[in-house]
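Missing here: one protein chain of the complex. Every other protein chain is in place.
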Amino acid sequence: MKIILKLIILILPASFILMFFLLLTEDDSIIGADYRQFALPQFNLEELDGSSFITSSDLGDTYIINVWASWCITCRVEHPYLMSLNKKGIPVIGLNYKDEENDALEWLSKFGNPYKKIIHDYKGTLALDLGVTGAPETFLVNNGKIIAHYQGEINESIWSQVFIPVIKEKELF
Amino acid sequence: MIIEISHFLSILSTGLFFLVGSFSLSTSNTPYTSNLISRTYSHAFLFLLSSFLIYIWLAITDNFSVQYIANHSNSALPIFYKISSIWSAHEGSMFLWIFFLALWGFIFNINIKNTEVLKPKTIGVISLIIVGFLLFLLITSNPFITILPIAPLNGADINPVLQDPALAIHPPTLYLGYVGFVIPFACSLAFLINGDPSAKWEQLVNKWSVSAWVFLTVGITLGSWWAYYELGWGGYWFWDPVENVALMPWLAATAFLHSLSVSIKSSQLRTWTILLSITVFSLSLFGAFIVRSGIIDSVHSFANDPQRGLYLLAFIAVIIAASLSLFILRFSLIKPSGNIKTFSKQSFISINNIFFGTLIFSVMLGVVYPLIYEYLYDQKISVGAPFYNAIFIPIVILASLFLFFSVDSKWSRSINFKIFTKPIVLSLIFSVIITFAIHFVFKTNNVAILLSIFVGLLVIIRYLIEVSISLIFKKYLNPFSAIAHFALGLLLVSISFNSLLSTERALNIKINEFEEYKDLTIYFKDIRVRKGSNFDAVKAEFNIKDKNGNSFDLSPEKRRYFTRGQITTETAIHVSPLKDIYLTIGDQLEDGSWIVNVQINFLIRWIWFSACLMAFAGIVLVSTNRKSNI
Partner (left out) sequence: MNPIRKKRLYSILLVFLFSVSGISLILYSLNSNLDYFFTPTELKNVDIPSEKRIKIGGMVLEDSVQRYKSEISFIITDYENSINVVFEGIVPDLFKEGSGVVALGFIKNEIFYAQEVLAKHDENYMPPNLNLENDN
């Protein structure tokens, strides 16, 4: 009788813990990552410095679109990683989101510019078409199609877990 | 530089706490080691304290090179909210949690004499728990990470919903309650490690446990009050998973206090008391795990990182496994001395333990079952209020009935029902009459509500009689027990009346129009746009008249904050002793009218008052010198 009681006392919490372990490890997918493919929407927006207009055909075959803004602290955090991507020769297109031109330019001159081109999406129209919920967000585009997408800060581990598998599979860059 | 100092100080304190813990658990008690352990603990605490104070300083001085501060504070915030921004998200909350944990240990350390047999091991257990949490903080959720070389000019904003005085003090109070139960937990473990059944750990922890219970009670009440006026839904309890994980430790703690009172008196129910002290602390940790791992979708949970969840889970597993194995190894040590007499106070408290156990089990099931179900069947479900009502109402009614009959029970003696028939019969008569009156006046046939009111009244009247007897005949009455149980009766009656009488209605109303609801005439005077320091607001002005000729103005608002573009509802509440009139404003329709939600909430203040009264009872106990018996 006593042994049964002792066993119950041990087994009950043990089973709870085992269950939570299973629950936590069950879903390996990364929060914020999205692999649904959809076409990059058509757009015609000014470049950040106002020099010219950019459309989706001006960007090349394969590139990264990174949604950022000068008011976004997390963008500041992921900024060094974008710089390193740029150094590796990966084309990163900036999508400046609901930001004042002067603030954005000042931000870039202070911290450095990792972007090949910057689209100024002041009203957030392109961001709306892309389904952006906030900054930062990062898209991988190949032949006019979005093939990987991540919401939130990207860094080495997110890059290797979310983007690298897709890049390897499609043999990009 | 100053950031690194703060960071370094926490690392240093981690090491020192680890030394204290491993040293105290590996050596036997001598006066020399006790002094050493006590002093080293204080030093470790001072390091942690300095680290925490520096961190507060960093927040006050807007040091946005700290990533966490940049993400959760803003230079435009008042100092008060700059400080409270520290616990507005995961890393800072954890830091505060650990600081409080060490603080309880420190106060215990300086209040208990070094000659106390159980003290060194207690301090040791506390230290090891602190080390576990500090490692969690520093490895998986470091609040000291910097954005270098150049810091942002300004921070983000803290969520405006969280910019509220009640919410700024709600988490700290709750955390103080949660981690306060480390003292009884560590003491009971120290008792088991020492292995001397004559050691009286129960007396040592009594006041500490009651203090922690007071913080927990106040913390939960504050949360309930905040949700009522801030979220705009008007309820006081939503059975949200995060509320439930705060309720479980409270239930366990309440059961623990009851059980403790028996063990103090007669060393009976020791098994229960030790098991409950382990349960309370495990449930507190479980609460931290649920909120921090983001395993449950809830409006409250913020961190979403499986690694953190796994670390916390492993840590909880180690603590529970260690304490329970110790408990089973030393089972013979805590064998109950003698049988419990039927109808003695002990017997009633044993029954009470079973009731509380059932409640905790049910809440746990309600929190966990949806997770299991989704894992097994890939189908999302949720457990709502109906389930909790189905469990809580009958059990609370039964438990209160037992409480009613147990008021005059004696320690270790069967109750003599003959002597005490008069108060019992008297309160029965009064309660029956009042309940019937309520049944006819409010024309209700809701058995659950009428029964709850009935048992609530029984408890209230019974204790009123008891208090009068003690005042007239100068008989001793335990103030803690009397006030707390009286508050329970009051809580039952208030909740029942609240659910019986409260109503709400969404009206749609144009400017300069009248609208009738119940006995209220609502007049929509005006609507204005107002500019606040960091928000724009639409402010509606209403004049409300009730049938007694009372008239008052209410101005609910809708705010839009600049920094996040977030929209919040500011309710307008007219408070009177019996009822709240609660107004929220919704959207404007195409025909120019506005949707206005009117709620009449009866006795809702009394619900929080009862909870505060319970907490007050605890304060009375802690501040009086008499050895307690509940």
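Odds and ends about this structure:
Letters A and B mark the chains as written, and numbering starts fresh at 1 in each.
Please note the rule applied: a contact is a pair of C-beta atoms (placed from the backbone, for glycine too) under 8 Å apart; a residue touches a chain by one contact, two chains touch by 3 or more.
The structure displayed is predicted, hence computed values, not measured ones.
Of the listed positions B:A322, B:A390 or B:L471, the one in contact with the omitted chain in the full complex is B:A390.
Touching the chain that is not shown, out of A:Y97, A:F139 or A:W159: A:Y97 (per the contact rule at the top).
Touch with the chain that is not drawn comes from one residue among B:A76, B:L365 or B:L401, which is B:L365. For the chain missing from the display, the contacting residue among B:I5, B:I110, B:V318 or B:I381 is B:I381, taking the whole complex into account.
Along chain B, the points of touch with the absent chain fall at residues 159, 232, 299, 302, 358, 361-362, 365-366, 369, 373, 379-384, 386-387, 390-391, 506-508, 558, 560-569, 584-587, 589-590, 595, 597.
In the analysis below, only the chains that are shown with their structure count from here on.
For chain B in complex with chain A, the residues that touch the partner chain are 67, 70-71, 147, 150, 152, 155-156, 275, 282, 289, 293, 295, 304, 306, 309-310, 313, 316-317, 320-321, 324-325, 327-328, 331, 368, 371-372, 375, 563. Those residues of chain A lying in contact with chain B across their complex are 2, 6, 9-10, 13-14, 16-17, 19-26, 31, 71-74, 76-77, 110-111.
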